[in-house]
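In this view, the complex is presented without one of its protein chains, the others remaining in place.
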Amino acid sequence: MRYSIFSLARNALGGHKGWTPTWRDAEPKQAYDILIIGGGGHGLATAYYLAKEHGLTNVAVLEKSWIGSGNVGRNTTIVRSNYMLPENIRFYEWSMKLWEGLEQDFNYNAMVSQRGVLNLYHSDGQRDAFARRGNAMRLSGVDAELLDREQVRRMLPFLNFDDARFPIQGGLLQRRGGTVRHDAVAWGYARGASDRGVDIVQNCEVKGFVVENGRVAGVETSRGKIHAKKIGIAVAGNSSRVAAMAGLRLPIESHVLQAFVSEGLKPLIPNVITFGAGHFYISQSDKGGLVFGGDLDGYKSYAQRGNLPVVQDVCEGGMAIMPMIGRLRLLRGWGGIMDMTMDGSPIIDKTPIEGLYLNAGWCYGGFKATPAAGWCFAHLIARDEPFPAASAFRLDRFARGAILDEKGQGAQPNLH
Amino acid sequence: MSEAIALELKSPFEASLKDAGAGDGVQVSERRNLQMATVIARAGNSDIAARLKSAFGLALLPGPKRSAANDLAFVATGPRSWLALSEASGLTPKLREALGEAAAISDQSSGYAVLRLTGPKVRATLEKGIGVDLHPRAFQPGDAASTSCAHLGVIIWQIDAAPIYEIAVFRSLADSFAHWLQESAAEFGLRVVPPR
Amino acid sequence: MTNSQRLSSGGLIDRGKPLSFRFDGKTYRGFAGDTLASALLANGVKLVGRSFKYHRPRGIFTTGAEEPNALITLRSGARREPNTKATTVELYGGLEATSQNCWPSLDFDLQAVNQLFAPLFVGGFYYKTFMWPAAFWEKVYEPLIRRAAGLGAASGLPDPDRYEHATAYCDVLIIGAGPAGLSAALAAGRAGARVILCEEDFRLGGRLLADHYQIDGETGTQWAEQAEAELTALPEVRIFRRTSVFGVYDGGVYGALERVADHLPQPPVHQPRQRVWQIVARRAITAMGALERPIVFGGNDRPGVMLASALRAYVNRFAVAPGRVALFTTTDDGWKTAEDLIRAEIPIEIVIDPRANVAEWLMKPIARAGTRILLDAVVTDTKGGRSLQAIEVLKSGSKLTFDVDTLAVSGGFNPQIGLSTHLGGRPRWSDEIGAFVPGELPSGMAVAGAAAGQYKLAECLAKGAACGAVAATDLGFSASAQPAPRVADEAIEVKPLWHVAQSRHKAFVDLQNDVTSKDVEIAHREGFRAVEHLKRYTTLGMATDQGKTSNINGHALMADLVGRAVAEVGTTRTRPPHVPIAIGALAGPHVGAHFKPTRYPAGHEWALANGASMVDAGQWHRPRWFTKPGEKDWLESVTREAKTVRAAVGVCDVSTLGKIDIQGRDAGIFLDRVYVNMFSSLAVGKARYGLMLREDGFVLDDGTTARLASDHYVMSTTTGNAAKVMQHLEFCHQVHWPELDVAMVSVTEQWTQYAVAGPKARVLLQNLLGDALDLSNEAFPYMACVEFTWANVPMRLFRLSFSGELAYEIAVPADYGEALLRELMRAGASLGVAPYGTEALGVLRIEKGHVSVGELNGQTTAADLGLGRMLSTKKDFIGRVLARRPALTDPERPTLAGFKPVDSAQRLRSGAHFVPLGITPSVENGEGYMTSVAFSPHVGSWIGLGLIKRGPARIGERVRAYDPVRGGDVEVEICSPVFVDPEGARLHV
Partner (left out) sequence: MRIPCPFCGLRDSSEFVTIGEASMSRPPADAPEAQIFDYVYLRDNPAGVNQELWYHAQGCRSWLKVARDTRTHEIESAVLARGGAQ
């Protein structure tokens, strides 16, 4: 069913009795051409683009829980392409472009809101590092502006300009960056894929691989064995666990990242803002909640929840730049499991096992990647060659030393 | 110029430690002219205790404890390290002489700033910064802990059940520590008493 | 302004302490002991807010933190607190509250027209529309949606109040001071355990304050008072009133918020507004009670409809007298409301119970009072404008209407399972009480009382005491058995009724987020059937009450729709905080200038007194430059300072660099392993520049390390990496090579260190030290070091140079740091000495081509920095192997070079990218970037260091330094990174 104000009005007249499921809740078949493991943003987008761009529809997405239950349903919704390394800029900018046309493309309003992302800087050194980044973006044709203190003050007068420990000196602004309604991305892709024939199978946990002669042949799941010629892994925080079923060790650790939402408020914070001298970033959802987060808890975890010190650290960061939020209340906090790589950049590649493909290592930045990750992963699976925008995200880059370390932290995942 | 010059000593809390609030809940004094040194046991040498015993009559307790004899105190800061404190001069050479190969000794007389805290509300104040249980059932005279207090690394030990505590912080952080102390103790009243 | 709806006697309010307050500009009066909600009700105020989506009039629904409706904005100005639940606000004199989400007024809210469009605004409508034309979303639709969103408005002003953090320890933490919690506290406290009892209310007692109970022949309130008195007298029991436990964390850590001053107009001097406690408990007992749940029927949101147990609390505890009351109950407990109203001589018109059979003894007293009873009947709809006027009841197929202004609803109770599930444990369904009860508990936690589904008072008291005793004995205390208090048992039968299907009008499931039963049906139709999907699609349970009154009904409705049991459908995950917590409280005391500690070097005050501007270097404050009278800008000061060093002598505080004492027989071997170059071969009395890699082959840090004795080195690190390097060294020692005889400790704080640099540096030091040391080039050459005593103070002198001039670094114990600085300046006065700051330091090192933070950014290799030859081939060291990976040794990597503008008047900026001349800059032809720049008085123009492909091979070539974000585009010439004295002659004079 095509969505529009007219379909809405028509259904309203009919007491909303006419709506049909947004996606089919499919029973798994015994065999498919392609299986995608993981019904998160990336898995669903991959299925969508396999169907839409490559005409491959004998595809199933296997999700161990309900779709969107992973990180796509628990991120802070920020999308941007303000990276420093050309390989990353190229990929995330491709994603930005896809975001910009997404809603018309899949006929679902995911509320892509290009309200601007502002990264504050607090020292000359940081300013120059941001200049380096902004210039790299501009060289790649991506919008970037370096604001000074007065420009930031005019834009966001409520920030702490008066008694800050690390005074705000300015910021790097990407106006095209912003937020997207996270759940709707999963639902929209699921709907688009399902409409084109893809089976979305929920409550179906992959528990092992069937490998025959060095080639994948299918998976063991909580709902039985399913055969397939090609299998794509897109399980984010669970990448190591699933890869281990195929005997692979990855350059990944799973860490917990918390996020928080405040009670609903009238519009207060117009953009996405990040603190440069502490761990804090914030935006306001269209519903009115301030959505914010900060650093990883720092330890490995599969528990989807964190601890109090980081809650306090994040709020401290928030008060440091915007002391007006002191009396606003934190309503809920939650955690997600991040597939943190050794250089902080992702992996979209074939694995040593034929027919098995890997999309992983998104750290805390993979939501913004969703369209491009789906696009590029679908391309890789369908054509067995990388899509150019993702050609640097290879597994062997660590062995070669061609690492993509934006922060210069080295092989320590919790510092990226 | 030359030997005639005497360098003036400036203690870290000189400028920053001030009274706060009304009342006498907490009394604080700075321990000035303290000699301090880090003592780290060197590999293969486990006779530090024996040497301390014979040189100073100090019985070194295992674990996170303060061991003292006369003027000399050893506050354990880690499995093989201590902060030695004394008011008499020449601490570092004395320790080097007594411990020889057994330990590495580094002068820290200026490295730390040390406060002594007491008063009926001292625990109520410290629990606003220190995450270690200072209740008498858990922490007693002779106990020590290396921990953090309001974002600052500290070493704390208890001198007396009164209670009297001493806290060492890195010198450069004295102002920040004083600020925290004043804010936290103000509701009970903080009095600066003459240094000892 | 009278308390028109107040009983003349009874209740726990203090009629001797009247308090006046304002709501929406009107003045009212309440009493000490009131909440804002009870005071409003006592004043006959029923309409207090508007709902989120449809702007429907809303009143007071509950008595606690579960309140979905009565959200107001408390206080004004910078202390404004939007979305405050009137039910949780303790009344104080002068309180000021305003309604929210309405315009122009609460009574007449224009956005109530939204109700007309309600047929369109169903769950999830926005996903289906607002897509065309594409440009409209950003410009038209989204701004409209955003404006409509949210409830209260923030002040936009900095919060003026202070917050504290504190840690408390206990053997047994008890959460909730109702009968169960009080009994638990008494049992554990009497056994001698350290007990903390947290109660979010300002008065202990829980439901004992709200219901009529007899315990051991006393009223429940009296019993609670006695328990409180006994607990207060126990030395190891701490009672935290006005304190909500909001979260359970790993290892027995509980978060609690103490509202220290929220019941006052503003915090008293030296008192925080609130305090967040981190409670470390060996055992915990949650005794948080149960929350009553509503029934979903048409118009169930109208002001005047409230929970039956809440109405009872308003009558019994707050002496509020409602008007004409009806009761709609599907539980035995609901009947107690009727009983209590009758006891308070408040007429109750009718009791409606959908059950066909209700115990005689429950009905008898009600019937006797003349109240009509309708069994096997349901309320289908309500009528009224801004408050309830009538209800429609369906009984045996016929519709009856009753004029009432208050409808008490009792749909059963839900144990407060919140905290018990914070660590991920799933609740368990109990058929007996028709509710979820705590399932697998976090270790060390027990649940008692109504929170565990134990609804009988006797059971609450007994189980509470048992839990308290078990916790104490588990921990080695001996608890003596106490006789159980005598109480009359109560009936608890409940027959869940989730939804009155015969309702014609909107029946609300989530009152705050305006989620109706119809929305649940739509979600079902569209496939959002998992409860977590239902939540996200309809926003059920996502409001400020987190579904405390709504989730179960929504989930039960979905269970009906999918034809499964509630237990199978399950419930959504609860998360901390259990109640919303002010962000300022979670942030704590470290705000403003105290966000992070500040470290001051010993010479700080001297520097301030001598015109220094300061800069943050990590947590340190360092002088950046010293302004002399008449200097017009920073560049003039910095240039003067740099020139002084090159021509005469300057003094710079370098104390912030990390200093690590490394001692032991194996210290040299250890350093050989952590540095790329050799240190075991360094002569005593000498220093050497060292470079450290990470294990992945990239540069970690650099610095000079001096050998003071055969078994004693002192290492220096960069300011920013001091802690990181210390951690790394400890790691290498403790984890990799514990067998080495090496001991290390940071002595950064012990030593204040000044660089004395410039051709006259030696003279200055000779002036100062006299013949204490022979400073001649022969006796004390470049890279020499010595420990000595001067003026009875132990000192260290190093002949090091970052500036490229004849230079020394002199170190003294920090207590003498300021004194030495004064002496240095005095000794140099006749030589024209000047203090210099980090900017001039930067100028001098860039002129000399020394790398620093700009180049040591974690992305560079030794070879990138022109230091590749330092990597020893004679030994293993951290990073050796992986530094050889192909991409790290690629000759095309950007490598360190110097840069000069072709037009010497042009300014350089770091962060600019290098691109070839004459072609359009693009990412493909980017060749590297500028890492550091300075205005060089020596060269007479701006100069820079940067990393550019094959840098050293391209000296003399010109490229563009392209800086579009700052509008810069400068033609530069690649040159040697050493601009001054490339032969190093000046170092050796």
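Letters A, B and C mark the chains in the order given here, with residues in each chain numbered from 1 onward.
Rule of thumb we're sticking to: a contact is a pair of C-beta atoms (placed from the backbone, for glycine too) under 8 Å apart; a residue touches a chain by one contact, two chains touch by 3 or more.
The model shown is predicted, which means the values in this text are computed figures rather than measured ones.
Considering the complete complex, the chain that is not shown touches A, B, C. When the missing chain is restored to the complex, the residue among C:738, C:781 or C:982 that touches it is C:738.
Of the candidate positions A:72, A:250, A:356 or A:376, contact with the unshown chain belongs to A:250.
Check A:149, A:175, A:225 or A:300 against the missing chain and you find that the one touching it is A:300.
Within the complete assembly, residues 249-253, 278, 280, 423-424, 443, 695-696, 723, 727, 730-731, 733-736, 738, 876, 880-882, 884 of chain C touch the chain that is not shown. In the full complex, chain A touches the omitted chain through residues 240-241, 244, 249-254, 298-303, 307, 309, 342, 398-399, 411-414. For chain B, the residues touching the absent chain in the complete assembly are 62-64, 77-81, 131-132, 145-148, 153.
What we mean here is this: only the chains that are shown with their structure count from here on.
Rounded to whole angstrom, the centroid-to-centroid distance between chain A and chain C, based on C-alpha atoms, equals 23 Å. Between the Cα centres of chain A and chain B there is a gap of 49 Å. Chain centres here are Cα means. That of chain B falls 32 Å from that of chain C. Looking at chain C, residues 165, 278, 590, 594, 596, 598 sit in touch with two or more other chains. Among all residues of chain A, none touch two or more other chains. Looking at the complex, you find that chain B touches chain C at residues 1-3, 5-12, 15, 20-21, 38, 40-44, 80-81, 103-112, 127-128, 130-131, 133, 135, 137-138, 150-152, 170-173, 175-177, 179-180, 183-184, 186-187. Residues of chain C that touch chain A in their complex: 52, 79-83, 119-120, 122, 125-132, 134, 137-138, 142, 145-147, 149-159, 161, 163, 165, 247, 249-250, 253, 255, 276, 278, 422-424, 518, 521-522, 525-530, 532-533, 536-537, 539, 543-544, 546, 575-577, 580-584, 586-588, 590-596, 598, 615-616, 694-698, 700, 853-854, 857-859, 882, 885-888, 909-913, 915, 921-923, 926, 929, 962-966.
The touching residues of chain C, counted against chain B in their complex, run 162, 164-169, 194, 269-271, 278, 280, 589-590, 594, 596-602, 605, 620, 661, 663-666, 738-745, 747, 749-752, 767-772, 790-794, 812-820, 823, 826-827.
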